[in-house]
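Data block below; observations after.
For this depiction, one protein chain was excluded, whereas all remaining protein chains were kept in their positions.
After this line comes subunit A, so read on.
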Amino acid sequence: MSFDVAAIREQFPILKREIDGKPLVYLDNAATTQKPQCVIDALVDYYTTCNSNVHRGAHRLADEATRRFENARDIVKVFLNAPKREEVIWTSGTTESINIVANGLGQLLSPGDEVITTGMDHHANLVTWQQACKASGAILKTVPVTDDGELDQAAYDALLNDKTKFVAFPHVSNALGTVNPVKAMTAKAKQVGAWVLVDGAQGAAHGWADVQDIGCDFYVFSGHKLYGPMGVGILWGRESVLESWPVWRTGGEMIATVTLQESTWNVLPYRFEAGTPNVGDAIALGEAIRWFSALDHDAVIAHEEALLDHATALAKDFDGLTIIGNAKEKIGVLSFVLDQGHPADIGFLLDRQGIAVRTGDHCAQPLMARFNVPGTARASFAIYNTIEEVDALFVALRKVRSMLA
């Protein structure tokens, strides 16, 4: 197989849009990716042909919806190389997935236990653990970030000890693009007996989410950053760990039996899926993963690396531009500041030229403080972006620089 970016682009109707008469150059993929037609069709087809509540209707539509919904779970299981389909839990996205773990497993933390997160986590994987530690009396430790934007592995080693109960870190930094050595970090945490959560919000879209290879206990991601719909995501958890904490969110599908005084809980995965699940979006996410998995993975990665390499080369030649994050292993993200412009100014003036980037703190305020910037402008790339679009970004940036001079 090979990789034909023009053929890929054809499948994304939104990429034909114009902004103020200029072709849309969408470089905000770390915030959310666009959706191929087949994903849009899957969502429309669900609502057009078989919308109904799953697992409970005694009728044809409910049968069909349930079959599609559970088939999507199987697709996710294969994508993650999860040992069991029962370990794949539908959530609304990465943030909810982490909240479920932090509120569930957080109940098992005791005063004096230690929890480790990192200086590059986005707020969803930091604030959740701050709260879990406050509630339990556990102590929150942070792996510092080096000047290049990598996790300081020596400092991480030094933080691990027999009090370490839980370790959480991002697979790929949303703000810097750093690819963390998740397998090695997981192995070290397992040596001291800690549970490990890998935040795959930015990792899943590169197809690297093999949970058995990584060896973690939890892997979480959002569908919408993986060419799927918004409002649906995944919590994968090791079965033995998922069953280890008292339920904290109750109702709907997670119940087995109920009397007025007592209830018993359903088995995995339903035990975690309180209330009516987001059936249509789950089915469409299944389609997104089916679509993505059918691509030539090595060619996808090579294309993404070529985009970032080209962008990095142009950025290094651009007077007054500083790249934030120069990790050796990076993917998909060019975060930068300009001497002459606040990131918000850069964002305004790029938008006027049809270029969509994210500006601001990227929901990672401690990381921005670490680099002593108010925020950055971030161009983030996906499989449908082209070298010409990277060139267009820098043509537009030259105009930004001259306007702000």
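Operating definition for what follows: a contact is a pair of C-beta atoms (placed from the backbone, for glycine too) under 8 Å apart; a residue touches a chain by one contact, two chains touch by 3 or more; residues count from 1.
We take it that contacts and distances are computed from a predicted model.
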{"item": "Chain excluded from display, named as in UniProt, from \"RsbT co-antagonist protein RsbR\", \"Multicomponent Na+:H+ antiporter subunit D\", \"SufE family protein\" or \"Xanthine dehydrogenase family protein subunit M\"", "value": "\"SufE family protein\""}
{"item": "Residue of A:V44, A:A302 or A:M403 touching the missing chain in the full complex", "value": "A:M403"}
{"item": "Hidden-chain contact residue, picked from the options A:W245, A:F318, A:F348 or A:F394", "value": "A:F348"}
{"item": "Contact with the hidden chain (one of A:G104, A:G177, A:G200 or A:G375)", "value": "A:G375"}
{"item": "Residue ranges of subunit A at the interface with the undisplayed chain", "value": "20, 341-345, 347-349, 352, 359-361, 374-375, 399, 403-404"}
